[in-house]
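With one protein chain removed, the remaining protein chains of the complex are shown where they sit.
Naming follows writing order (A, B and C), and every chain is counted from residue 1.
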Amino acid sequence: MNNLDISYTRYLDPEGQVTTELPAFAQEQSKLIELYRRMTLARRYDGKLTAMQRSGRIPSYAPELGEEAVRVGYATAMKKEDVLLGTYRDTAAMLVRGVTIDEDLMFWGGDERGNVFAGPSEDFPLTTPIATQTTQAVGVAYAFKLRDEKRVAVTTIGDGGSSKGDFYEAMNFAGAWHVPVVFIIINNQWAISMPRERQSAAKTLAQKGLAVGIPGEQVDGNDVIAVCDVVSRALENARSGGGPTVVEAITYRLTDHSTADDASRYRDPDVVSAHWKNEPLIRLRTYLSESQAWTKDDEENLITTIDQEIEDGIAKYEAQEDLPPEAMFDHMFAELPMDLKDQREAVLAEFSKSEENGYG
Amino acid sequence: MNNLDISYTRYLDPEGQVTTELPAFAQEQSKLIELYRRMTLARRYDGKLTAMQRSGRIPSYAPELGEEAVRVGYATAMKKEDVLLGTYRDTAAMLVRGVTIDEDLMFWGGDERGNVFAGPSEDFPLTTPIATQTTQAVGVAYAFKLRDEKRVAVTTIGDGGSSKGDFYEAMNFAGAWHVPVVFIIINNQWAISMPRERQSAAKTLAQKGLAVGIPGEQVDGNDVIAVCDVVSRALENARSGGGPTVVEAITYRLTDHSTADDASRYRDPDVVSAHWKNEPLIRLRTYLSESQAWTKDDEENLITTIDQEIEDGIAKYEAQEDLPPEAMFDHMFAELPMDLKDQREAVLAEFSKSEENGYG
Amino acid sequence: MAELTMVSAVCQALGRALKDDKDVVLLGEDVGVNGGVFRATEGLQEIYGADRVIDTPLAEAGIGGVTVGMAAAGLKPVAEFQFMGFIYSAFDQIISHVARLRNRTRGRLSCPLVIRAPYGGGIHGPEHHSESTEAIFAHIPGLRVVIPSSPLRAYGLLLAAIRNPDPVMFLEPKRVYRTVKQEVPDDGEALPLDLCFVLREGGDVTLVSWGAAVAETLAAAETLSGMGIEAEVIDVATLTPLDMPTILSSVEKTGRCVIVHEAPYTGGFGAEIAARLAEKGLLHLLSPVLRVTGYDTVIPYAKNEHRYLVSENRIIDAVRRAVAFPEEP
Partner (left out) sequence: MAELTMVSAVCQALGRALKDDKDVVLLGEDVGVNGGVFRATEGLQEIYGADRVIDTPLAEAGIGGVTVGMAAAGLKPVAEFQFMGFIYSAFDQIISHVARLRNRTRGRLSCPLVIRAPYGGGIHGPEHHSESTEAIFAHIPGLRVVIPSSPLRAYGLLLAAIRNPDPVMFLEPKRVYRTVKQEVPDDGEALPLDLCFVLREGGDVTLVSWGAAVAETLAAAETLSGMGIEAEVIDVATLTPLDMPTILSSVEKTGRCVIVHEAPYTGGFGAEIAARLAEKGLLHLLSPVLRVTGYDTVIPYAKNEHRYLVSENRIIDAVRRAVAFPEEP
């Protein structure tokens, strides 16, 4: 079998001990505290969304428990003018990018207006059909290159998604066209019930880039410093004309695939528990505490502030006006074609008849 | 950039000189003569088909001038019970497999009966939609494995086709399922007007296998001994449970992409002429002559025999009864559904009215 | 005998097929240990092994292609696509090969396979989980498109589909996966393909439907009966090849027809049925052929979905317009 050579980056081990000298940005404690804050927001909000689904307040949700470091890390590495094309599990990254909680809640609540985020106004909405975002990212990157803009398209995909032909085609286009795009494979070891080992005979997922001649590397996806560092370098490389990179971030899905899933059907709870010792928040907190940069009080204050932020977001979400019935017509085209007018009228007539005070 | 390690096999160089000790089978001159005969048949028949298209006797054809060694080599390496899933350019391989000239002519003549070859009755017909045959090959190989049959599915694809997601998915399935399939990338340097270098940033196409954890290697596709040898080994490995392999055979398309193409629009005729010195027949003929195993007379006799064989095939093809009009209905389903009966009647009525003696 | 939901009836049919025919294999994402995200293959891997109930990598074009290869090589694969919204990557295989292999090879090779996919809205699923694109498949010569609307028909039609020597698209209306239960004996009896099922007789109007919308159609028929309008209700079941004789003879009797489906209006399969009536049944039509369907919009996310789906009220309105024609009801 052919030899390969794939690098793996980690700075903080699961016990919060530094294994290699930290990169420059991580020498500033304020930066690390901000990363910690972002991960904590992700964790708390994730728990809230899961709870809201359980109590019927939103129809479905794809949790990211245990995977916060990857998303916070890469989103922090991005510049505002870069463009993100994520999957359905990239909520934490969207928050870092500037999507507000009420906007995000609308999405999960089943309202298209949740995709109208003003913050990162060129970012794509979360994508359901797996891997389709990756070729789109190449198109976005092509536009950047053509217009000579120093911007990068960032796209994510799961370990499962990395089996899809679209992803391969995306990498190949990116390599052939040498455009500024970074592919982040978020390897959380599971694609619903399919474990990583059975998804592909490839020893690493980073080596997928080799098929198309673009560099691939691995990073400890539970080490937010490492993710941020590796992605920053890939971004700078792309921004300065160095072309695309594939980054495989290795993490672990600590919970069900989605609120419709029951992972206990297909994986051993003991193995899952064992993975809790690798989860990303503890290690950064330990490091910060041991560096005297974080106290119990800080932790409590942070959680209080974040929970309030979340509650405020929920309140704002719940105060939104309901979607009008005709909304389903009004954004299909820049201008509603004549042929759809009757249908729109019919819907209006039906629901003005039967609904007195809007959607209930 | 990551390091890779891809082997390249060649036994005979373009001048017909042995560069490495020949493999066992090639020590027998009769075997080499048979390979030479097969390549010569391919060359002569290819010229004939091209001429027939020019004179309007068949509507289109995809020539394989210069690429005979790959197809003759891999098809010779296959066992009868293996199954081939080729592209539109694999005519030479089909002849080796036992498809007759009249059957093949029917295909190119625009008659579905050309796909009813009795020889290799489980082989797939030539495939037009690029790369779709590769995932099918994995399904065939899966059936072999499930039934515990010692057979291998062989599938080919072009350098252009190797960019398609289907091919990647096929390799990934094959790796994950460890099924007996051999992927042969026939890199003839061009996909219509797209040169290999712009198709992908990958330095070799063999390394495409690495993305999915299956071995990849290169072979001189104009050295029929090398192709036969490398593919034989891959086949034996697959047959004995060793799993899939990707073989990149490097050759050169010496003529137009198809009879509808005009390659002078996009490539330099001088470069093409230079490639004539690498073409596969000369080097084997030189080697055989220099080994005193082949004379001018042998050559003349061979060509006479082959040309006769081709003429006989054409005569048989032309003696075929015309396709009846209703043929388009009669193989859509095992049994014609009620709902199609009227349509079939209509066609029969229309063409019994207007055509007195069949298709003209 | 226990009563089964439609999804359990599907599972029972799959188990039966695996048991009866060693060439039958199931494949798809999460169909193995997990038993499918809807549990349509629950417990089957345990009984028939991971070689015959096969978890695939996440790659739909690949699933399409390997299924073709398996079928041509003598197996009888039943592939599950997790949702119809994710089947599109397999279109090339479905259109270019599944539907054509027999014809291309004049029967030398064939594609005795079944492609299963849950389809339709109404479960408050995320985007792309609510598609109804059956009309696309129904336009591809060489495919059979079969849609059950009850546990019994799911069992009988799925067995028929698996035993059929040609490819079948078996589309399962997931909205009714668990809404009704029926006694479904595991007797291995298939139901006939290529025939409509007349679910209710009536002389005033013909209601033609399939899939999940059959439920609202039947409910509307009951309500209409209370209003003195007797509707004949036809479940098309096999869209293609279409059993037009059954529909035609009903419309010859009633003179009026309302077609009900969840898919968008324009180019939905309802158009084909209406068009055939305009061709073959014109002299019998006493009123316009009406279609009660989804709109020509993307099916909305959960919050607005109920306003898109066909409702009993919309069916009743249409029937009353048809019956009153040319007056307004």
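Everything that follows uses one rule, which is that a contact is a pair of C-beta atoms (placed from the backbone, for glycine too) under 8 Å apart; a residue touches a chain by one contact, two chains touch by 3 or more.
The structure presented is a predicted model; accordingly, all values stated were derived computationally and were not measured.
**Student:** What shown chains come into contact with the chain that's not displayed?
**Tutor:** Spelled out, the missing chain touches these shown chains: A, B, C.
**Student:** Who touches the missing chain here, C:37, C:136 or C:176?
**Tutor:** C:136
**Student:** Among C:52, C:76, C:291 or C:307, which one is in touch with the chain left out?
**Tutor:** C:291
**Student:** With respect to the chain omitted from the figure, which of B:15, B:318, B:335 or B:350 is a touching residue?
**Tutor:** Residue touching the chain left out of view: B:350.
**Student:** For subunit A, which residues reach the chain that was dropped from this view?
**Tutor:** Per the touch rule, subunit A residues meeting the hidden chain are 83, 85, 112-113, 115-117, 121-122, 124-125, 128-129, 132, 134-144, 146-147, 153, 165-166, 169-170, 172-173, 176, 328, 331-334, 337-340.
**Student:** List the subunit C residues touching the unshown chain?
**Tutor:** 61, 85-86, 88-89, 91-92, 95-96, 99-100, 103-104, 127-128, 133, 135-136, 138-142, 240-242, 263-264, 266-275, 277-280, 282-283, 285, 287-291, 295-298, 326
**Student:** In the full complex, which bits of subunit B touch the chain not displayed? Write them out.
**Tutor:** Contacting residues on subunit B, toward the hidden partner: 59-60, 88, 109-112, 128-130, 160-161, 163-166, 191-194, 198-200, 260-261, 265-266, 322-323, 325, 327-329, 332, 339-340, 343, 347, 350-351, 354, 359.
The rule is simple: only the chains that are shown with their structure count from here on.
**Student:** So which chain is farthest from subunit B, going by the mean of the CA atoms in each chain?
**Tutor:** A
**Student:** When the C-alpha atoms of subunit B and subunit C are each averaged to a single point, how far apart are the two points in Å?
**Tutor:** Here the centre of subunit C sits 40 Å away from the centre of subunit B.
**Student:** Distance-wise, how many Å sit between the C-alpha centres of subunit A and subunit B, to the nearest whole number?
**Tutor:** One centre to the other, that is 45 Å.
**Student:** CA centre of subunit A versus CA centre of subunit C: separation in Å?
**Tutor:** 36
**Student:** Got the subunit B residues that touch at least 2 other chains?
**Tutor:** If we look for residues of subunit B contacting two or more partner chains, we find 165-166, 169, 172, 176.
**Student:** Give me the residues of subunit C that touch two or more other chains.
**Tutor:** 57, 59, 61-62
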